[in-house]
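Every protein chain of the complex appears in place save one, which is left out.
Per-chain numbering from 1; labels A, B and C assigned in written order.
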Amino acid sequence: MGTLAAFLILSAVTLIPAVVVVTSKNIVRSALALVPTFLGITGLYILLQAEFVAGIQVLIYAGAITVLILFVIMLTEGGTGIRIRQVNEQVAVGVLASATLAALLIWVFLRTPWPRGPGALPEHTADQIGKTLLSSMVLVFEVTSLVLLISLIGAIIIARRER
Amino acid sequence: MLLDWLYVAAFAVIGLLLAGLSLAIVWVLSLRSAYPEKRMTYESGMVPFGQAWAQFNIRYYLFGLVFVIFAVEVIYLYPWAIVFRQLGKFAFVEMLIFLVVLLLGLAYAWRKGALEWI
Amino acid sequence: MNWGAEIAKAVLAAVGMFTFLAIVAAMFGVLLERKIGGWIQSRLGPKHVGPQGVLQTLADTLKLLQKENVTPRAADALIFNTAPLVVATAGLMGWLVIPFGKIGETVLVVRDLNIGILFFAAMASMTVIGILAGGWASNNKYSLLGALRSASQMISYELPMGMALVAVAMEAGTLSTVGIVRAQDGWMGSFVFRQFPAFVIFMIAAVAEVNRIPFDLPEAESELVAGYISEYSGMRFSLFMLGEYAEMFAMAAMTTTLFLGGWKGPLLPPLVWFFLKMYLVVFFMMWVRWTFPRFRLDQLLNLSWKVLLPAGLIWILISGYRITF
Partner (left out) sequence: MAVGLAHFLVVSALLFCLGLYGVLTRRNAVAILMGIELMLNAANINLVAFNKYVAPAALNGQVFTLVVITLAACEVGVGLALVMAAYRNLETVQVDRINMLKW
């Protein structure tokens, strides 16, 4: 009962700002509405017993990516873009496509008999994640560092003024 | 575990409510006199011109970018930090490779002047 | 589990903690700051309200509560009004994981989260959003410039702080704050000895995170009016200040927890030890504020990116090597 109430509140906290993100005319408000969306998703992770991922969600999405997006908005058109139309001529198509896809996805999700695996989630997820990452997923872990390196180099090359 | 986070949620909600309450008290207690000059943007006494929502230096973006990349790196350090003792030398070497690769990134950003503020 | 009772307890804990913080961190903290500032600069500081001026901040609070909230015409009212609430709340949230002391076997902490210090770092990072939002919503050139400076400064110092937190987590083998205090046995066991570079990095980053002199560029009065709070007045201004002071005290409390052995100490009760150490750190931060001049922006960023960040990474490798082999 308590969990269901928490779930409904958190879903609302996630989805209502998400609507603002995709519809607001003011692009800064859109970006700021990302924060409650991400925090709501953090709450959903908590309900799913993924504490560590929840902490990361706040730190990276709400604390870092949103800041970077806000920086770029302020460095480009920022609030001056309020007077510009923010949507293109595909609104009808967009509504149709996403509504169809949503209906389809939900239909599939509800009809599929999901299997239930054995075992239970550990109480402390952080150290388990560390062990998984450093043993069976070590290749993923190392490749991640390369991906980070390459995207850092690429972004610096693209963003810097050519001299 | 959920109980812990009930407290977190309570802290967040009560924090916002109490801060809002202080503004509500102000609303009740304060005298209000609105004349146009009071609500003018403050620019050291000059009459403001233009919008503040203008564009700024690209430097801010470069710092934001390097920050995001290294913030992501730090999240991998946390789970490693609490288990590497149990996993021994292998885990240390893995993290050594990871960090050296990222130090290369830092060196590149440094070399290319992404960390300079001019 | 009885959810109603638990929710009531959580709400009570939150209200109690916030009232305590408003008094100890904000009101008493501001008084302490002014008294110490006066003492260092051979002035008297506040003196007239109450004996030796101890009621000065109470009077200030009463004054602030009666001031009109002015919203500039050009501002984005919704965001302008929400931003101070976010900053104040984010400043208070970090206190959730701070262990104050121990009575018998019960540790005095609101909740001992498994991801304690990660939670602390996450909450500290939320302040940036509030500051950026407030500075942008003011629609004032000084505010926006101050907000951008503040944000770039805070994100720059979040990384070295994260490195210092990781170094401590390595030493203790846990992310929980109570676990970290328990891992520091005896006087020499305090992590300030074994993790001295991490301690230095953490202290510098902590002062920079809360935008205090010598890192107070965002509010540089002589250049930017008051930075991101230029347009804020009355209670909204004081909510920003409340957030800032709560976070400064939280940083001091975290330094105590991570490096100075938390509540541990001989003879005196644990609670007394904790507050003694915390106020020592607070005093140090105030001392620094009234002694040093302000950094230049490029010096500030160089310190973070070219000194503290590589130093933090290398220190993590050194500690890892020492612990592994």
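Throughout what follows, a residue touches a chain if its C-beta (ideal position, glycine included) is under 8 Å from a C-beta of that chain, and two chains touch if they have at least 3 such contacts.
The shown structure was predicted, so the numbers you read here are calculated from the model rather than taken from an experiment.
With respect to the full assembly, the chain omitted from this view is in touch with A, B.
From the options B:Y61, B:F84 or B:W117, the residue with contact to the chain not on display is B:Y61.
In the full complex, chain A touches the hidden chain at residues 3-4, 7, 11, 14-15, 18-19, 21-22, 27, 30-31, 34, 37-38, 41, 44-45, 47-50, 52-53, 56-57, 60-61, 64-65, 68-69, 72-73, 75-77, 81, 84-88, 90-91, 93-95, 97-99, 101-102, 105-106, 109-110, 114-122, 125, 128-129, 132-133, 137, 140, 144, 147-148, 151-152, 154-156, 158-159, 161. For chain B, the residues touching the absent chain in the complete assembly are 58, 61, 65, 68-69, 71-72, 75-76.
One rule holds for everything that comes next: only the chains that are shown with their structure count from here on.
Judged by the touch criterion defined above, the protein chains are all mutually in contact, each touching every other.
Which two chains touch most often is answered by the contact tally, and the pair is B-C.
A simple rule picks the central chain: find each chain's mean C-alpha point, then take the one closest to the mean of all protein C-alpha atoms, which gives B. Chain A and chain C have Cα centroids lying 28 Å from one another.
Distance between chain B and chain C, defined via averaged C-alpha coordinates, is recorded as 14 Å. Residues of chain C in contact with at least two other chains: 113-114, 118-119, 136, 139, 144, 148, 151, 155, 158, 175. Counting partners per residue, chain B has 1, 9, 51, 53-54, 56, 60, 64, 66-67, 71, 78, 81-82, 84, 91, 102 as the residues that reach two or more other chains.
Within the complex formed with chain A, the chain C residues making contact are 3, 76, 78-79, 113-115, 118-119, 121-123, 125-126, 128-129, 132-133, 136, 139, 144, 148, 151, 155, 158, 175. Partner chain C is touched in their complex by these residues of chain A: 1-2, 26, 28-29, 32, 35, 51-52, 55-56, 58-59, 62-64, 66-67, 70-71, 74, 78-79, 123-126.
By the touch criterion stated above, chain B contacts chain A in their complex at residues 1-2, 5, 9, 51, 53-58, 60-62, 64-69, 71-73, 75-76, 78-84, 86-87, 90-91, 94, 97-98, 101-102, 104-105, 108-109, 112-114.
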